[in-house]
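Omission of a single protein chain aside, the complex is shown with its protein chains in their original locations.
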Amino acid sequence: MEKRSVFKSTWLPIVFALPQLTLILLFFYWPVAAVMNWAFTLEPPFGGAAEFVGLDNFREVFHDPFYWNSVLVSIIFAVCGALSAIFIGLVLALAVDRQLPGSGFFRFLYILPFAVAGPAGGIAFRFILSPERGLAAILNSIEPDLWNPAKYGSHALAFVIMIFIWKWAGYTFIFLLAGLQSVPRALIEAAAMDGSGPIRRAIDIQVPLLAPTLFFLLVTMMTEGFVGSDTFGMVHATTAGGPNRATEVMVYRIVDEAFHGLNYSGASAQSIVLIGLIMVFTFIQFRFIERRVHYK
Amino acid sequence: MIQRTPFADALTYGLMILGFLLLIGPFVVVIAGASQSLQQVNAVPFRFMPGTHFLENASAAWTRGDLGHAMVNSLIMATLVTVGKVALSACTAFAIVFFRSPLKHLFFWTVFITLMLPLEVRVVPTYAVAADMFTPFRLLIQFLTGIEIKVEWNLLNSYAGLVLPLIATATGTFLYRQFFMTLPDELAEAARMDGSGPVRFFFDMLVPLSRTNILALTTIMFVYGWNQYLWPLLMVTDPSYKTMMMQLRALLPAENGIPDWNVTLAGSLIIMLPPVLVVAILQRWFVRGLVASEK
Amino acid sequence: MAQIDIRSVRKSYGKTQTLHGVDLIFPTGEFVVILGPSGCGKSTLLRMIAGLEEITAGEIAIGGTVVNRLEPRERGCAMVFQNYALYPHMSVADNIGYALKVAGVPKAERRRRIEETASIVGLSDYLERKPAALSGGQRQRVAMGRAMIREPKVFLFDEPLSNLDAKLRVSMRAEIRKLHQRLNATSVFVTHDQVEAMTLADRLVVMNKGQVEQVGQPLDIYHRPASTFVASFIGSPAMNLMDSRIEGGTVRIGGHAVRLSPAAASLEGREITVGIRPEQVRLSSNGTGVMAVADFVEELGSGRIVHAAMEGQAFAAAIGEEVRVQPGQPIAFELPAEHLHLFDRESGRRIEVEGPAASPVAAVPALALS
Amino acid sequence: MAQIDIRSVRKSYGKTQTLHGVDLIFPTGEFVVILGPSGCGKSTLLRMIAGLEEITAGEIAIGGTVVNRLEPRERGCAMVFQNYALYPHMSVADNIGYALKVAGVPKAERRRRIEETASIVGLSDYLERKPAALSGGQRQRVAMGRAMIREPKVFLFDEPLSNLDAKLRVSMRAEIRKLHQRLNATSVFVTHDQVEAMTLADRLVVMNKGQVEQVGQPLDIYHRPASTFVASFIGSPAMNLMDSRIEGGTVRIGGHAVRLSPAAASLEGREITVGIRPEQVRLSSNGTGVMAVADFVEELGSGRIVHAAMEGQAFAAAIGEEVRVQPGQPIAFELPAEHLHLFDRESGRRIEVEGPAASPVAAVPALALS
Partner (left out) sequence: AAPAFAEKTKFEFWHGLSGDLGERVQEACKKFNDSQADFEILCTSQGGYDTTLQNTIAAYRAKKQPAIAQIYDAGTLDMMLSKAFVPAKKLMADNGYKIDWDNYFPGIANYYATAGGELLSFPFNSSTAVIYYNMSAFEKAGVTAKPETWEDVAEAAKKLKAAGYECPMAFSFDPWPLMEQFSAIHDQPIATEANGYKGLNAELTVNKTKFIDELKFFKKMQDEKLFVVKTKQLGMDTVPAFTSQTCQITMSSIADHGTVGKTLPEGVKWDVGMLPVFKGTERKKSLVGGASLWVLAGRPEAEYKGAAAFLNFIAQPDMVQWWSTVTGYIPVTKTGFEAMKKNGFYDKAPYKGREIAIESLTLTQPSENTRGIRLGNFTQIRKEISTALEAIYMQNADIQSTIDQAVERSNQGLRRFEKTYAGEKLN
């Protein structure tokens, strides 16, 4: 989409864009260039001359089963987290959209978890769901190990996904509610005239019409799940990737590899693969946004 | 609409309450835990009734995490990130949307790509840049002229260092771009007919009209700035610059000490509070600004 | 096929009352048009018939059954919405067939009826298209098809033409009319466009501020508006209305005494409002008559309207092309007594005067056939 | 007060050419209306005068100065936009006064002029309101005020009435007209509404597909459309156009030979398009004439339009109230020779026939003064 362009000036746009562009060049492109460089060398932890090793780092990364494990974990995390957050947001939005008395109160509250940092939420959840105290202790007193994220990888993964969902469900809710409210009321009424009840209307009319919003959220949430800064914080503050790498998402692995493993080069190679992945996502998203005039 | 749908209504309330338990329940647990005594908080099963020890726990957390100090830093950092982001992205979006310039696509993509790479993934080299801001320029000058320059500008352990790298991303620029695109062309044209140049137009029209977006972005950026975790952890070595989020770790029960989760929870509650307040207060505009921009 | 009875229906939103007691009967098979200015409560009334709005007080019966407590789907009404409210994600066939699907009609049967309906509304070739890929007229037909397929007892239309451009509107009006002739269900059509109302209605209901001003045949209403509101709302340019009083069998307008028909003389002394349509005003042939000062002239090509000021009030007259008028020029008009409408000044209600009825409708000569 | 000269102006967006060479002169103080269908380039032309659009080729001069390279603000034009483009965050006063503020006019002086302007456009009581709190008509007046305050040499209007409802449009037209009379600046008004064009213009420019079809006085254009395009575009219902050829001084239409005026006989054998306006068609008094089958009748109260089919083509005729027509009924029409328009079939250009010119404008009797 182009604006009927108005102002003509060569230097003004530059002046206006310059501050941010400078910051981006300094804090984004320059570091990214370094990451690129490191990915093809063996960067000594303390700096100094680095040996060029071509694609060795990538080869190593791709041959590492734990790398693929982290890719898998990331995909499960992002897909399950995104889908569940969207699903819950959708269900809540559909409920609130019916505008029964009192729904405004719920609407106000649902967005609050969005404000909580991943690590802070993580710590709270660590307490709430720790297997030997808190809520989970009640579960475990029914049957031992019914809930034990320290022991079962699946529990641990579910655990971090839960934090993700908790944080983002309110966010998707807001978008979906707005989407629902932009569905013309007449459509709902037309469906009512056609004999359709509230639940049927939700399924037949409202949800299909939300398709663009849903897709937008899917992409946004998946990206968030893959590289969102809270994703790292959540894992870091709770399971630290464990047990036995069951929750080692890609971002966590990269940071861990760089800082614990002092393997900047390997971490860089992984970063670049991750960038590639996100670019694919972003590309899809962009194509979509530009074409979102779907049903108009 | 005339509807007799007791079942659907009951289901609706059921779902909304379930959502409430799921999304707000954790806050309740945290509040309960934060106000209990050490014995209560470690009791199995956990009791959800808040106790009477909140102030005590909060003040213990406050001292343990040196939260007063950290609070000031976090506020400064989050505010600066917010202000910087809100201002700079508006300028960039203005440059991208309202000029016919061959550079605009370059600008656009330069900014846009930054969405793809989180700080976590490039944090080490970013640190190096923050340590010596002029490296790229120095290298460039040296490469071009052969002259070696000695100036340095170190951002480590400074508010600038906490803030500037966080401003270097595209979220805000996007929000504004989307909004600017929805403004009718006639607005700028009317302003032009009235004799207004681009700068005037920016300040007289765009800025006041972007109020909702500014508030939305303010909310997001405050939350984003406040919640930064890894970057300050790495960047700040001087305790006088430590932020709330950094202190989260200090609040955890000491590795081998007493499991005083009540203090930890009280502390994390304090840490969560400011962004939650900001979202709660600005939520109306936040929602409107966000949604308008994404649509 | 059902009569609609509306009995003392009221509607309030919170404290503000929107409908102040409406009593109407729409006989089976009639095409009723509800006309009124924006905000007068037309849609509200229609939606109450449909079941989309609660009835605050009073009763609505369809085919003899009181429907106040029935859900929309139980009332046997079908509705065509202003912008059609087509389901944008469904094909034409699915749009038309949705009601049947909800009702659980088997697929084959459904298909059959969809095709049948589509052929009636001329959409057989477009069944697989999405609404976005249809023209305005085609969309309207989908909306009609969707309403028809349920074989409703009552058709409701809420300004279904208001979003179309002038040309399309004319042809859509014709289509709706034809469809009604074919199906003959009781139809209620809401509009605020008087041309639409005049051309479509068997029976016209004029509403104002939540009340019914007049009910009747369109031409009847045109020729005998029951109130100044109706008089000024129907007809374009609007009827000229001038305050006066009857003195000696005449009314004084624009400095001139206009003689009334003898029957009107009985109203001697009454404060009235006199109305005359711009088309019925004639230029005075001898320079005497009701005086006004020309303000400006609208040239319509096919004719012209002089906008003038008469004793400070606006006064319009349709004049032929033969005359040139300059702004500021004084003009004398004749107001033929048989075309004058008299209204009570205070209530605005029509004063019916026997004898010189303004309606020439009675005398229509049969057209010579070829 | 300035004349606008448009010389061989062209406009291209990338490869597609939107204006194909426009030459026009708008004399000082005239009210010029540019009329044409959507997309024909009206706005583009207007915006080029305003300086909002680059001129690809050719020259525009205002008051004798070529303005091609001047910024909008340097051209002395003021513009009223379609949706007014009011600054939504500013009060009425600030909207009106913005241009002065930009120009650095001192505050007191500004205030004075704002109040003056506001009183002219009747907004003195609304100065502190935001545009959102105004009605459509009030908004339009703000837009006018904003344009006026600069005392421009040229007023430009880009469909400023198209968003208003019918009633408001009529009164806004009158206001614009009055304002023009008061200020007497050269005004260029763009519209695609022919009634608007006819009623407002001193001089009418009809455009089609990036070209000027005809320039002239409105009635002149109505009575002597230069092409079939103009003929069908101006007048409502549109002129009936029928293809035919001249044979023996007659044209064959609807199974009937219509005799032309003797002068037209010189065109013997030519392929032409014959036009006649619905208002000029008469019902045949003796049942013979051009035959058509009635399709439906639109009752307008003040008259009625018969829509009929003639040799498969739509044909409209305005008939009086005295006649009743049933759908399906055959009708015979008379087409008076003096009201026929002839166009070259291929080019669509008017064929001017001396003698029985269809224009009765020449013979306007002076109106008797009181």
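When the chains are written out, they are named A, B, C and D in that same order, and each has its own residue count from 1.
One rule holds in what follows: contacts are C-beta pairs under 8 Å (C-beta built on N, C-alpha and C of every residue); 3 or more make two chains touch, one makes a residue touch a chain.
Worth saying up front: this structure is predicted, and the values here are computed from it rather than measured.
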| item | value |
| --- | --- |
| Chains still shown that are in contact with the chain withheld from the display | A, B |
| Omitted-chain contact residue, chosen from B:F20, B:Y127 or B:W285 | B:Y127 |
| Touch criterion as defined above, residue of B:A43, B:L156 or B:A280 at the omitted chain | B:L156 |
| Chain B residues that touch the omitted chain in the full complex | 124, 127-128, 130-132, 154, 156, 233-234, 237-239, 249-250, 253-259 |
| For chain A, the residues touching the chain missing from this view | 42-48, 51, 53, 60, 66, 130-134, 148-153, 156, 238-240, 242-245, 256, 259-263, 266 |
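In this text, only the chains that are shown with their structure count from here on.
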| item | value |
| --- | --- |
| Averaged-CA centre spacing for the pair chain C and chain A, given as whole angstrom | 57 |
| Distance between the centres, which are taken as Cα means, of chain D and chain C, whole angstrom | 28 |
| Between chain A and chain B, centroid-to-centroid distance (C-alpha), Å | 15 |
| For chain C, residues contacting two or more additional chains | 51-52, 71-72 |
| Junction residues of chain A - those touching two or more other chains | 6, 189, 192 |
| Touching residues on chain D, where the partner in the complex is chain B | 47, 50-52, 71-73, 77-79, 81-83, 85-89, 98-99, 102-103, 146, 150 |
| Residues on chain A engaged by chain C in the complex (per definition of touch) | 184, 186-187, 189-196, 200, 204-205, 208-209, 211, 294-296 |
| Contact footprint of chain B on chain A as seen in their complex | 1, 3-10, 12-14, 16-17, 19-21, 23-35, 38, 88, 91-92, 95-96, 98, 100, 102-103, 106, 108-121, 123-125, 127-128, 132-135, 137-138, 141, 166, 169-170, 174-175, 178, 182, 188-189, 192, 197-199, 213, 216, 227-230, 232-233, 236-237, 251, 254-255, 258, 264, 271, 274-275, 278-279, 282 |
